[in-house]
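Can you keep this structure in mind? I'll have questions shortly.
With one protein chain held back, the other chains of the complex are shown just where they sit.
The block that comes next holds chain A.
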Amino acid sequence: MHLLNRYKWPALIGIAPALVIYLLFAIVPIILSFYYSVMDWDGFTKMKFVGLANFKEALDDPVFWGALKNNLLVVAASVFGQVPLALFFALLINRKLKFGKVFRTLGFMPVVISTVIISLVWGMMYNSRRGLFNQLLEGIGLGDWAQNWLGDPKWAMFSVCVTIIWQFIGLYLIIFLAALQNIPEEIYEAAKIDGASGLKRTLYITLPMMRNTIMVAVILCISGSLRTFDLIYVMTTGGPGHTTEVLAMYMFDQTFSSTRYGYGSTLSLFIFFFSLALVYLSTLILRKRGD
């Protein structure tokens, strides 16, 4: 094409601002963390090269493994909680109901609200004395079931997961609704004439046609739920006794409470590669099953 070479310089000028900012403040930090990850540094005294000692320390720390386990738990809760519920409600809303749009609006609302606000409100709802849940249980005569939802190690992770599931069902709901609207009406008409019932139409037409979208939603759900940090930080700061600790929380603690920037960078790298690997793996598995 004749346009290419003539406009090399303008193109360079046009792309440069975005590229420079992106490189400096998204890519460079990751490269930097490779450098810092082999150092021991408190930010004031001289940096000391320690080789792979930081990596070994992380792998030897049971709290690290506990955090990793919790990360996977959040991923599992999200995938098995958010995606099926979202699909179920999307199928209901898609039935051309009179107020379908209202439910869509309500369903997506939590996704738009800041995680900090959601965490604070849910934190108050979980409050052991004045929280919504315990008052509700008391109100219906089940006061014995009241719990210290976020303070009890047995319940803390469960409570956190419920909030996480609640927060993001709406995202997948919207994705599924968009996909449902793309299924041509004629297919249903044909199936109706052949005498397929509503449930059969859903099982044998809608769901198979949605398979790609469902897979995309699952992958999105995995990568999204790996990013859980704000919610845990605000609701529990990883407690009680590390029971709700996730990798990012552990990293934050180690870096800024004990000012160990080298070790924190090592943990950053773990998070980076762990996330990429999990997303890549899930893409592989889901693709294979699709073939």
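In the analysis below, a contact is a pair of C-beta atoms (placed from the backbone, for glycine too) under 8 Å apart; a residue touches a chain by one contact, two chains touch by 3 or more; residues count from 1.
Here, contacts and distances are computed from a predicted model.
Between "Putative aldouronate transport system substrate-binding protein", "ABC transporter permease", "Pyruvate dehydrogenase E1 component, beta subunit" or "Response regulator", which matches the UniProt record of the unshown chain?
UniProt lists the chain that is not shown as "ABC transporter permease".
Which candidate, A:F64, A:W149 or A:F252, sits in contact with the chain we can't see?
Answering carefully, the residue with contact to the hidden chain is A:F252.
Looking at the full complex, which residue from A:M109, A:A190 or A:L284 touches the chain that isn't shown here?
Residue touching the chain left out of view: A:M109.
In the complete complex, the non-displayed chain touches which residues of chain A?
1, 3-4, 7-8, 10-11, 14-15, 17-19, 21-22, 24-26, 28-30, 32-33, 36, 43, 89, 92-93, 95, 97, 99, 102-103, 105-118, 120-125, 130, 132, 135, 139, 166, 170-171, 174-175, 178-179, 212-213, 216-217, 220, 223, 226-227, 229-230, 233-234, 247-248, 251-252, 255-256, 261, 264-265, 267-269, 271-272, 275-276, 279
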